[in-house]
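Note that one protein chain of the assembly has been removed; the remaining protein chains are unaltered in position.
Which chain is which? They are A, B and C, in the order written, and residues in each are numbered from 1.
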Amino acid sequence: MKDIKVGIIGCGYWGPNLIRNFNENYQTDLRYACDLNTERLERIKLRYPHVHATTDYKELLKDKGVDAVAVATPVFTHYNLVRDTLDAGKHVLVEKPLAPTVRESEKLVSLARKKGLVLMVDHTFIYTGAIRRIKEFISAGELGEMYYFDSVRVNLGLFQHDVNVIWDLAPHDISIMDFLVNEKAVDISATGAVHTPGGMEDVAYVTVRFSGGLIAHFHVNWMSPVKIRRIIIGGARKMVVFDDLDPAEKIKIYDKGIELSNANKNSVYQSMVQYRIGDMYAPAISNKEALKVEIEHLADCIKNGKTPVTDGEAGLRVVRLLEAADKSLKRGGAKIKL
Amino acid sequence: MKDIKVGIIGCGYWGPNLIRNFNENYQTDLRYACDLNTERLERIKLRYPHVHATTDYKELLKDKGVDAVAVATPVFTHYNLVRDTLDAGKHVLVEKPLAPTVRESEKLVSLARKKGLVLMVDHTFIYTGAIRRIKEFISAGELGEMYYFDSVRVNLGLFQHDVNVIWDLAPHDISIMDFLVNEKAVDISATGAVHTPGGMEDVAYVTVRFSGGLIAHFHVNWMSPVKIRRIIIGGARKMVVFDDLDPAEKIKIYDKGIELSNANKNSVYQSMVQYRIGDMYAPAISNKEALKVEIEHLADCIKNGKTPVTDGEAGLRVVRLLEAADKSLKRGGAKIKL
Amino acid sequence: MKDIKVGIIGCGYWGPNLIRNFNENYQTDLRYACDLNTERLERIKLRYPHVHATTDYKELLKDKGVDAVAVATPVFTHYNLVRDTLDAGKHVLVEKPLAPTVRESEKLVSLARKKGLVLMVDHTFIYTGAIRRIKEFISAGELGEMYYFDSVRVNLGLFQHDVNVIWDLAPHDISIMDFLVNEKAVDISATGAVHTPGGMEDVAYVTVRFSGGLIAHFHVNWMSPVKIRRIIIGGARKMVVFDDLDPAEKIKIYDKGIELSNANKNSVYQSMVQYRIGDMYAPAISNKEALKVEIEHLADCIKNGKTPVTDGEAGLRVVRLLEAADKSLKRGGAKIKL
Partner (left out) sequence: MKDIKVGIIGCGYWGPNLIRNFNENYQTDLRYACDLNTERLERIKLRYPHVHATTDYKELLKDKGVDAVAVATPVFTHYNLVRDTLDAGKHVLVEKPLAPTVRESEKLVSLARKKGLVLMVDHTFIYTGAIRRIKEFISAGELGEMYYFDSVRVNLGLFQHDVNVIWDLAPHDISIMDFLVNEKAVDISATGAVHTPGGMEDVAYVTVRFSGGLIAHFHVNWMSPVKIRRIIIGGARKMVVFDDLDPAEKIKIYDKGIELSNANKNSVYQSMVQYRIGDMYAPAISNKEALKVEIEHLADCIKNGKTPVTDGEAGLRVVRLLEAADKSLKRGGAKIKL
């Protein structure tokens, strides 16, 4: 029964995917599509004639019948739109990152809590079969202590004008790290370079340190001649490689590592490190569209009062790292406490 | 005519490759092999019965007939061995890195200069067909302004006991950067993590900043389940990927990049960045063994009074970055002026 | 101006792609969609409310306003549908293969010629940027004499019930060969195996011999654990690899080959073959959707009386090879004259 009435604000790059999925979900009923660009609205109307198209998002908010709103607009508009939507008593799904600052993100989280509404951030990767499978693997203790989390996301990408490459690309990988890592980040540092006059950083490296031996590192780049989207997670017992571009085997789990022996403590030059090189396996993973899973989860949260996996708090944690990374960038890579 | 008499000190991991190449070079005549380990010496004797095997390196130094000595011992022994060899009036080829400190490296460079002897550091990659081809490409101006130099060298590697992963792996990539980049490095920072009790950093990230927009980054790791040896160089006109593990196409040159237009200065949100996606080509490169090329170059330098491409100065520049990286590591990633 | 009125018969697997492209082409006006399955028609109606949906294809044929019909139904229905459409005086685009037999194909070709109508077969690959680029390369004489054409198209594929794996997969590669090779095929042989009770061949190997030294070979397989779609073309001057699954570099051109020397005629055991190993390059290719190119070409042929690149004759040549391959299969791999 399509009993969750939904409106969407922002029909640009990602919006049509949300529209398609809200339309196909058996619990959500897409009623409104809002965008300032009327051409986009006409294209939507052609495909979904039953949807009300409007350039004024307040129309959605006034309609008491609308239960939830998806916000898929540029990040600098998130705060006002999400705040108004929550104020209008509607649940919210908002594009990542949640808001341009920690302060605004905190306000939104707090407002949603006060109103008792669902605030979900669209960190889509968390709903992919691959990341969920890695989560199970880690939760089952198969990785052992996590040693490092190394992420590379590079491409000849779309230059953004309002945000740098960290805000554009790193939210994906930071949200994955946030989902998979249980430890608390201690500090962050970031370096990068700008290659367009008056532009934003187009290549950047971000390091996050944790209280234990864990180190996380993110390489994001809009100027790479090759496309790489890979995360390597090293653990004491096993290691995982997530290659999002491998059409057949996105996850590979390696029974590889080192083992320490105490036998030779006295022999300074003799190795105390033994290598373990065992099988590799690539588990079959669900290839169900992540956004479909996510919207089912949103519907479940709305109807049953559950907290989304990627709730406002999760979105806030991501923004906290992004904001601190920016601060470090500005201070030439200085370490920023978290 | 094999008229350069050579002795080698250190017959461990890399020594046998030097021995084989000195033996086969038509100008060098391998006379001595020295190692503290007599088993190793016996294996050498079996293969090269004409070579004098000794556990005492002073034997080589005393022999007036010996013109040049190759030092392939652990790095902490380099300073004394190279100094003694130069003092004995012999040319030196020494394993990378030149010495464990800048101070010692400077002394060796100065001593060699004073004595008028060749001091060459075995930065082997500089003599590969691949790196020489990239050098030609850059020198011809085809890359344009260099935007970034991104290097990854990771593997489930041999843990070292006397040096960390930066000193073990990064000299390769830093020497390549030193060879290819004309600009002057301004500062360096490094972070890493230790996962063995009382051990050395086994994963590390190093960033080098230059006076212009160029940024260099090095990822070295002894604990990776997959082996990656790749350098990506982004330029204003073209981009290069050097994948040392690709048996067929080690170098790929991409006619890709961005082009800036000034047409839309007023339109804040409209893109001024155009993408250029052209052909890729992989030039045929010489697959002559790098060490063979290097020893021919050494012989040429000795006989004709030339300065090696990887002379003591080049070796010193690499040690300067390594030492600064260590300092940054110890200060939690602080930026170290160069 | 959308002045070519089009109807489509068959809205199953491939039909929706035709519909989308006819809808978007600026010269074609999609008027009818026909299918026996009413559910499919409803889905079409939802997306394209202006299209007349019908289960009776004769409705299209009766409408004098319809200029062209696309037939995207199972192959065993092609003959009747195409014949009726031509008889009704309408141009035809028909799915590959043209018809289940040479005899029927010939009749259709002859009927189209008699009626002066365009008969085009949807050999889509011919309209990809990759294949058109290879065609240019060969036409410019850069390949030299063609030595072999080796095609592999394997996957854990969709088992078909009415045709074997040759009829299902090989039309793609045979049409590519037909487009790229100028020489005349002399004979064909095929072997295969059946692994389902009462089923069709699910793995097969087809060899085509030409009058000169050229040999062509096709490996098609519905039971492969890995997906491979690759054609290697060896020539006297250069060689080409077309890897349809490589998202970045679909075509690679190798300056590799052998060179014959006459110098050593007397020395029986000495090689007279020299290898040439030069650069590889991967030209940038258009990534315009092949079907879009194809429908623009169809419109051009209809309006300007041109002959399609993949006309009935081309479709007939493909069917001729398929039918002969089947004959060879039945005779245990015997050579069939063409």
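Everything below uses one rule, namely that contacts are C-beta pairs under 8 Å (C-beta built on N, C-alpha and C of every residue); 3 or more make two chains touch, one makes a residue touch a chain.
Note that the structure is predicted; figures quoted are calculated from it, not measured.
Trainee: Can you work out which residue in C:214, C:251, C:290 or C:324 touches the chain that's missing from view?
Mentor: C:214
Trainee: Check the options C:195, C:288, C:303 or C:330 and report the residue that touches the missing chain.
Mentor: Missing-chain contact among the listed residues: C:195.
Trainee: In the complete complex, which positions of subunit A touch the hidden chain?
Mentor: Touching the chain left out of view, subunit A contributes residues 248-249, 255, 277-284.
Trainee: If the hidden chain were put back, which residues of subunit B would touch it?
Mentor: That gives, for subunit B, the contact residues 47, 49, 226-227, 245, 247-248.
Trainee: For subunit C, which residues reach the chain that was dropped from this view?
Mentor: 147-148, 150, 154, 156, 159, 161-162, 189, 191-197, 203, 205, 207, 209, 213-215, 217, 219, 221, 223-226, 232, 234, 236, 239-241, 252, 254, 256-258, 260, 268-269, 271-273, 275, 277, 280, 332-335
In this section, only the chains that are shown with their structure count from here on.
Trainee: Where the CA atoms of subunit B average out and where those of subunit C average out, how many Å apart are those spots?
Mentor: Measuring from centre to centre gives 52 Å for this pair.
Trainee: Can you pull out the residues of subunit C that are in contact with at least two other chains?
Mentor: Touching at least two other chains: 248.
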